[in-house]
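The complex appears here without one of its protein chains, the remainder shown in place.
Order as written gives the chain letters A and B; numbering starts at 1 within each chain.
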Amino acid sequence: MDSSRLWLLRPFGERSTLIFLGVLLAAMTLVTLLHVAVPPGHPLYVSAYTVNLFGKYLSYALLAVAVDLVWGYLGILSLGHGAFFALGGYAMGMYLMRQIGDRGVYGHPVLPDFMVFLNWDSLPWYWYGFDMAWFAFLMVLLVPGALALVFGFLAFRSRVTGVYLSIITQALTFALMLAFFRNEMGFGGNNGLTDFREILGFNLRSSETRLGLFLATGVALALGYVLCRAIVTSKLGRVCVATRDAEARTRFLGYRVERFQLFVFTVSAMLAGLAGALYVPQVGIINPSEFSPLFSIEIVLWVALGGRATLYGAVIGAILVNYAKTVFTGAMPDAWLFALGGLFVLVTVFLPKGVAGLLALRLRRRRDADGSFSGKEASA
Amino acid sequence: MRYPPMLGPATAGARAGTDAAEDERTSHSRGSWLLALALSLALVLGLSITTPAAAQDSTPDDDAAAMTLLEALDVDSFPTKGEAIDAIVHSDDSRARDWLQALLDGRLQRAGDGRFVVVLDNTGRDWPVQDALSGEPLGQMSRRELDRIGINNALRNQLRSAIAVVDLYAADVGLRRASAERLLGEVDSDLAGPLAEVIEEEPDARVRERLVQALAIYRLEQGELQAIDDLRGSLHPRVRVALARAASGTVESRAANGDDPIVADAAREALNSIEQMLKLNRAAETLYFGLSLGSVLVLAAIGLAITFGVMGVINMAHGELIMLGAYTTWAMQQLLPGQPGLALILAIPAGFLVAALAGIAIERGVIQFLKGRPLETLLATFGISLILQQLVRTGISPLNRTVITPEWMSGSIAVNDALSLTLNRMYVLGFALVVFAVLMLIMRRTRLGLEVRAVTQNRAMARSMGIRATRVDIMTFALGSGVAGLAGVALSQLTNVGPNLGQNYIIDSFMVVVFGGVGNLWGTLVAGLSLGVINQVLEPWAGAVMAKIIVLVFIILFIQKRPRGLFPQKGRAAEG
């Protein structure tokens, strides 16, 4: 039956999705043109560095979409999504490490530099297979997915929700951070994985590869967005919202709430892993600081600022906050934490629906003025 | 400090007064065997015996004679120097110990004008010195003007033993203890006899015990079976080394009887029982460290337990309130320089107030607008925590501040040779228990506590009964925050005071609260202490970081099993 596929196409019938995809496509085209067609030195020229930066923002945006899926629609405030992001990043980093081959400082044909440095004589078993791109890319999704599946299974089964869940997700990422700081883990300790050279045979330092990664991230964001949109507009999405607002009621309707939570949580974790995997080759390093609770909670701020339960709000929030971070940390590094802290307070107190809420409000006012509001649309 | 003359008049029969006051005992009663001891010491060290200076009345020290003694040191030949040291030992000059110590440290030097001086500080180019005879400070002298009296290793050993023996007759119990300590494993045939006599004279039980052990080690080396009885139960590492050596049968060649299987067996058996006791002691030590860590966790978490339990509010800035308490301690010490103890005591109310006021500001400024939205509250208070951290970083310094530990809090109590308990941790443990008890009293016995419990159980009902829930919220939040400030004051004695102080404790605090069961102070106490102990138990074989990870994973799993913690609130109201 095509009904199983149709749910994936449903978002294309929505105006908001089409607008989002249009804007994203336009932005990607514009950046590409300004990078390729405009000569360097021209005021409109977009440098490879900036392309890289935009690519980073887009991977953050995908991460924010993943967080919004669980927070906005399922009501689960995960303070540990950075862990899934970082795991995806590490999976990609391991692949990139293996691609270095014997070009490392120590010139060992198999072992990454840090293992040679630690006097290891063979590759740990969990590094096997990461020299193959398909395996590594699969792991990018499967490792965060598996962690989310196990963690979520335990948590949701025993109905750990609300602030409790937030706290233990935070503990999860904190524990992982401590673990990855250990050299014995075999992930490069606090230096992490770095000095990457090429991906799929393309030189990571060339501007063509950077542009390619930027575009790939854009496509991933688009696909991730459509997938999430398809989920939230399906009946399953409505079950999620029902769970968020009245969990017990949903149970009494016969829905196994914990399974729905687990499903969406795992999908979200995989998307976060994908975002991490796209992030790593663009910034050139992955280290345990990505596991820090501060980072995870910052992601939540992007979503809150952009507006929960809209998905596009998450994208707006991620880009806004990270752009501000780039500007601030360059101009006045001391002020950044003040600004970030202030944002947390201001957004939660004064802007509970975020930027998207403001946009929607303006839109609704205009529509009301047109007198064209119809409740039918929502359910149809 | 005055030391007893090396040799007193040999008064026969004066030994009877072993119970005499310490001061009296020092010189007179010991003259005869002291002579023998000093002689034997010389023998031990393989020195030719010079005729000891005849016993004289304890006349004031003779500077001329002293000068001669010191002059004798300023020669090139090391054996001659050894004789000179011997002479100093046998003199009854009260300054002898200082000279020997200075010589051992390389600080006894001769100035250009021929005077002997003791260098007080040998860093830099000009050294402050004092006259070796008069003890008067002579100001600074250039290192070029000074000529060090060199010693070699043999002399160094001679000096150490000499000082140890000299100290055995010191009036000060502390010195005698230290000296007896040094003698463990250092006793030789020549020292053994005289030592037995010293033991009988020694009034202090601990010194006596040490000396008996020192002697027993020697006797064990001689293959004497009974010696093991004296060593049984001692936890001192040198005793264990001696027993282990005897047990493995490698008794040194100077042992007369050579390898004796009976002695070896007995030694092995004694060693085993000592190992058992050591295990017990190690367990006690782990428990102590665990309880200490646990008390810190309890202090850090209990404020959180109150705000979280009563208001359902997750205050992510709780860690920063702890930090404020710690900085208050630092600030008090800046205000009262030279009186760290007083400052610390004043910091207790001050830290409470500062943190409580900050808490009220947070509650009024932010949290009250986010009623019923716990996740948003979490985010907003996290923002506040970032701001507070950055305030400290820019306002004070991004670096750690030093908070002084007052004298009465430093040091440790030695329970036995293997177990000593640091005082600061002891104080913090006690402090945590006191804070807990006071909080319990407030919750159980005061009007505020009653209202707080009422609001916790049913906000709407409490309100309808005339309890001003808003006021209760403020008071509760102030109380919880103030306790965080107290935690900060305590923590300043154990850890670095810096902007990240709070961050390091916030996750642990949450774990404690969640583990113990929200809204239950007993739960917090039990959870905090047990998590502290679990952590310390795991640490030796898993490492500090792994121990922490294991504890986190344990709690994550525990919460799955019992989502409401160790001591859950029951009933319909508790079910969201």
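Convention: a contact is a pair of C-beta atoms (placed from the backbone, for glycine too) under 8 Å apart; a residue touches a chain by one contact, two chains touch by 3 or more.
Criterion: contacts and distances are computed from a predicted model.
Note on the omitted subunit: UniProt lists it as "Urea ABC transporter ATP-binding protein UrtD", one of the names in "Cytochrome c oxidase subunit 1", "Lipoprotein", "Urea ABC transporter ATP-binding protein UrtD" or "Na(+)/H(+) antiporter subunit B".
Contact with the undisplayed chain is limited, among A:P109, A:G201 or A:G254, to A:G254. In the complete complex, the residue from A:V150, A:L223 or A:A246 that touches the missing chain is A:A246. In the full complex, chain A touches the hidden chain at residues 3-4, 6-7, 231, 234-236, 238-239, 241-242, 244-246, 248-257, 259-260, 263, 374-379.
Operating definition for what follows: only the chains that are shown with their structure count from here on.
With centres defined as mean CA coordinates, chain B is found 49 Å away from chain A. Touching chain B in their complex are the following residues of chain A: 77, 151, 154-155, 157-160, 162-164, 166-168, 170-172, 174-175, 178-179, 181-182, 293, 297, 300-301, 304, 334, 337-338, 340-345, 347-349, 352. Residue ranges on chain B touching chain A, taken from their complex, read 312, 314, 366, 369-370, 373-380, 382-387, 389-390, 393-394, 507, 510-511, 514, 545-546, 548-549, 552-553, 555-557, 559-561, 563, 576.
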